[in-house]
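The structure is given below, and queries will be raised subsequently.
Apart from one protein chain that is not included, each protein chain of the complex appears where it belongs.
A and B are the chain letters, set down in written order, and residue numbers restart from 1 in every chain.
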Amino acid sequence: MKLTLSSTVPADPSRVFAALTDPEVLRRTIPGCETLTATGPDAYEATLKIGVAGLKGTYTGKAAITDQRPPERLTLSFEGKGGPGFVRGSAAITLTADGDATRVDCAADVHVGGLIAAIGSRLVDAAARKLADDFFRQIGSALP
Amino acid sequence: MRRRRWPVADPNTTPYVGRAMKRIEDPRLIRGEGTYTDDLRLPGMVHAAILRSPHAHARIRKIDTTAAKAIPGVVAVLTGADVNASCGLVPCAAAIPDLKAPKHTVLAGDRVYFVGHAVAVAVASDPYIARDAIEAIDVDYDPLPVVTNAEDAVKIGSPLTHPDLGSNVAYTHNVSGGGNIDEAFRKADRIVKHRLYHQRLTPMPIEPRGVVASYHTGEGTLTLWTATQIPHLIRTLLPGMIGVPENKMRIVAPEVGGGFGAKLNVYPEEALIAHLAMRLHTPVKWIESRRDNAAATIHGRDQVGEYEVAVKNDGTILGLKSKTIADLGSYLQLLTPAVPTLTGLVLTGCYTIPAVKMEIVGVYTNKMATDAYRGAGRPEATYLIERLMDVVAQELKIDRLDLRLKHFPAPGDFPFPTSCGLVYDSGNYAAALTKAKQLANWDQLLKDRAAARAAGKLSGIGVSTYVEICAMGPSKAMPAGGWEWGCVRMEISAKVTVITGVSPHGQGQETTFAQIVADRVGVPIEDVVILHGDTSVAHYGRDTYGSRGTAVGGTAIVMCIDKMIAKAKTLAAHLFETTSDHVVFENGRFTSPGVTNRVITWPELAGEFYVAKNLPPGLEPGLEASSFFEPQNFTFPFGTHICAVDLDRDTGHVKITKYVAVDDCGPQINPLIVEGQVQGGIAHSIGQVLFEQTIYNEDGQLVTGEFMDYAIPRAHDIPDYILGSTVTPSPINPLGVKGVGEAGTIGATPAIANAVMDALEPLGITHMNLPMTPEKVWQAIKTKT
Partner (left out) sequence: MFPAHFDYVRPATVEEAVKLLAKHGDDAKLLTGGHSLIPAMKLRLARPQVVVDIGRIANLSYIRETGGAIAIGAMTTHADIEASKTLRDKSPLLAETASHIGDAQVRNKGTIGGSLVHADPAADYPASILALDAEIDVVGPRGKRTIKAVDFFVDLLQSAVAADEIVTEIRVPATAKTVAYVKTEQKASGFALAGAAVVIGPGGVRVGITGVAATAYRAAGVEKALAGQTSLTPDLIARASAQAAAGVDALGDIHASPEFRAHLAQVNTRRAIEKALTRA
C-alpha cells in the first residue's frame, strides 16, 4: 500500500528534523507510543498501542532512520507485529521550508498483514492517514 | 420466491419414487437436533487452536513458544519441528505426468508460503485459552518475495513459490482429440478468438471444518470425527500419514453442514489432530473459524484462458484450441492438479466439434490451494464453450440458438463419442432447449428486449445449453476407484436398515434412498433407515462428490435389494413347498399363484430368517445383502438455462428479470430434492457471475476472509426461478438416473454472463471478466457512452 501525506508543522525545517530524530520527542509524539528505546545510532525498539477508536492493538517492533540529509530528508523504516498482524515498510520524509513553518511530505510504502490486512483496506488506509496526521500535529505541538 | 405447489400423492397407490417428498433429514436439522462435529463432547477432551502465517511468503527464523506454554491451562504448544516427522505428508491423489510437487507437511517447516499456512498448534483445556496461547507464540519471520498472479508466475524472473522446484509451473498437460487440429484451422474461413477469466472462489460451506480425535492407547485404535465428504477416502489415506493401520481406524462424518467440494479432501488438520490425540493420550477437538476456513480450506476455479475457434462462414465449427493457465495456489491438496484437466474432458460441451486441442498449465502462486469446487472443471468448460458460442454467433451474425442446434448430436447419435475422448450416454439436447424456450416465452422475451432497447434501456437475454459429467465414475477413470458399496438388511422386526458407502451432507439421500428401498422392498418408508458416514458401519465406500450418490451409490443398493429378495424367495419357496421360480414377489408380499393361496409377508419371513429353525438346507440365516457397483461409464446430464437481465445504466447493477432452467438428470426420484439442488446451484452461479470473488492483494494478503468482504448470494438476490425438466434415462445404471448436484452451477454461469454481455452488446462491449460487478459494468458503459 502506498500512502502519500503532507502536513505543515509550525517550526523551521531544522527544528522539525531534530524533533524527528530525537527519541524523547518521538516517544511523546508517536500516537500510542508506550515505550521507545534506542538500540543503536538511529535505531529504536518500540511498543505502540495503536488503532482507530476502540479497535486498538499492541505492536512491538523496530524502527531505523537512514538516508539522513538534515534538514531536508530522511527515511524511516519500520517493522512491527502484534496480535492483529504485522506492519512493515518505509517512509521517505522530505521537509521544505514554507514561510515560518515546514511542509512535511511523506511517501510511505506500507505492508500490512494478518487480520489488519484482512478486515478491509478501507479502514487500514484511512487509519494510517489518521495516525500520520496525529503524529505531525503532535510534533507541531511538542516543539517548544 | 413463488411457492410451487406439488401434486399430493396418494400414499396407498403411488410409489415413493417420483414423489416430491420433503426430506426426512430436515426436521432434526431445522430444530437444531443434528450432531455436528462441534457438538461432540468427550470426557477429558482438550481444544486445539492453530497459529497461521500472516505472511504470504517468508522464512521462519525462529519460533518461541515459551510464553504460550506458561499460560495456565495450556497442555501443549507444538511446531512443525515437533510434529511433522510423525504426521507424514498431506496426500495428492492426482496422477499427472511430470508433476512437480512440493512436500506438503502438516505444519510449516522453515518456510511459509501462503497466508493461513499453519505454523504451530496450541492445545489447552478450553478453546479460549488455546487462542490466548497461539497469540503468545512469537514467530520471527523473514519476508520473501511474493507472486499472486498465475500469469505473472510463469514469466521469467518471477518470484518462486517454491524456490527448490526451480519454476512455478507444476505441470503442462496437453489434450488433443478428434481430427487434425491444424487442418481444421487451415480450412476455417475465420478464427474467432476470445479470452476468459474464471475468478477464484471460496466455497464457504455454512459449517467450517472441524475434527475431533480420540485414541484408545490400550487397543491402539483411533476414532476421528471430521466434517468431511469422504470418510472412506480418509481412512484409506490417513494410515500412511500417522501410522495407525486402516483396520484400527474409524472415521466418522457426523452431520456435515455443506461441502461443495471443499470437504472432498484430506487436510493437514485431520492428521495433526489425530496425532495430538495419540501424543497427549486424550481426545482433542479443533474447530475451524470462518476466517481460517476462508484462508486455509481449498478455493475453487482461478483459471484464465485464451481460446480460438475455427469456423466456416455458415457457422460450422471445425475446431477448438484452448490454452489455460490454472492457478493451483501454493501446494497440492487431494485433487488440485486434476481439477483443471477435468475442463478438458467436456471442452466441446454438447456440440459436435471435430477437432480439439487444449493446453493446461498448472501454476504455483502464494495463495491457498485450489481444488474441486461445485462442478469442478465442468463450470469452467461450460462457461468457456457457451461464451464462445455466443461470441461466434455474434461475429458471424447468426442466431445463437441456430448455431447451437446446428451442432447438437441428434438423439439417435447416442452413445455419442466426443473429440475429448468421452462417450456421452444419452441425450436429447434439442428437446431441453425447446422446452426452455417455451417456459421462457421466448418470442415474447425477444419482443420485450427490443422494446426495452428502443426505450434506451440495457436489456439482455442469455442462453446456455450444457452437458456435464456425473456419477463419478468408472474406476479406471478415478484415482481411488469409482465403484460404490451398499448393504441392505432386513431386521428380525422387518425394519430395513440400509448402509451406504456414499456420505451425503445435504444431498438428501436419506430420503431418496429410502424412497427407492421402500418401493422395491415393499415396506412403509418409515420402516427404512439409511446409515452412512461412519466407516465402522459402512465398511466400504467411495463417498460423496461428482454427483455420484444416487447414480452409483443408489445402484449398489438396488443390487442389494435384488439379492435380498432372491434370498427371501428361496425361503418363501421352501415355506410354500415349491421352487423359487414359482414365487412371486410384489409390494412386500410373497405368493405362489397356482401352488397355494398362502401369502407370506416380510415380518413372517424375517422372523424365520433369524429364528432359523425352518431354513432349507444350504440357506444361511439372516437377511442381508451387500454389493459393489462398478459403473461402466459416467452419466451426462444436460439442459438449457435462459436468463434475462436489465442493467441499471447509472449504477451498473444487474437485475435478473427472468430465469428459466430445464435440466435433464434422467428420472427424478424426488423432484423436490432435484429442484432444491438446481436452485442452490443457480444461486452459486449468481454469486459467481455477479459478485463473488476471492481476492489476494499484491502482498498476498487475503482481503476477502470474512462475510463482511466475501459476498455470497442472499435470499433477495435470488429471482423467481421457472424450473422444468425433460427425462432421458441413462443406460449406465438400472435406475436410469444421472445426477444433479452440480448441474445448476454448470448451466447457470454462462446463461447469466451471456445475458449481461447481451445487454451490453448494443454498446459494442464484447468482453468483461467475472464477476460482472456493478462497478465493472458501470465503467464499461461509461467508456462507451
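The rule is short, and it goes like this: a contact is a pair of C-beta atoms (placed from the backbone, for glycine too) under 8 Å apart; a residue touches a chain by one contact, two chains touch by 3 or more.
Just so it is clear, the model here is predicted, and its values are computed rather than measured.
All shown chains touched by the missing chain in the whole complex, by label: A, B.
Summary of contacts with the chain left out: across A:P84, A:G113 or A:G140, the touching residue is A:P84. Only one residue from A:P13, A:G51 or A:G80 touches the chain missing from this view: A:G51. Only one residue from B:I191, B:M708 or B:V727 touches the chain missing from this view: B:M708. Residues of chain B that touch the chain left out of view are 127-128, 131-132, 135, 289-291, 650-651, 653, 691, 695, 703-704, 707-712, 773-775, 778-779. Within chain A, the residues in touch with the undisplayed chain are 51-57, 83-84, 115, 119-123, 125-127, 130.
Quick note on the criterion: only the chains that are shown with their structure count from here on.
Against chain B, in their complex, chain A makes its touches with residues 81, 83, 85-86, 88, 111-115, 117-121.
Note for the complex: chain B touches chain A at residues 54-56, 115, 135, 141, 143, 291, 697, 699, 701-703, 705-706, 708-709.
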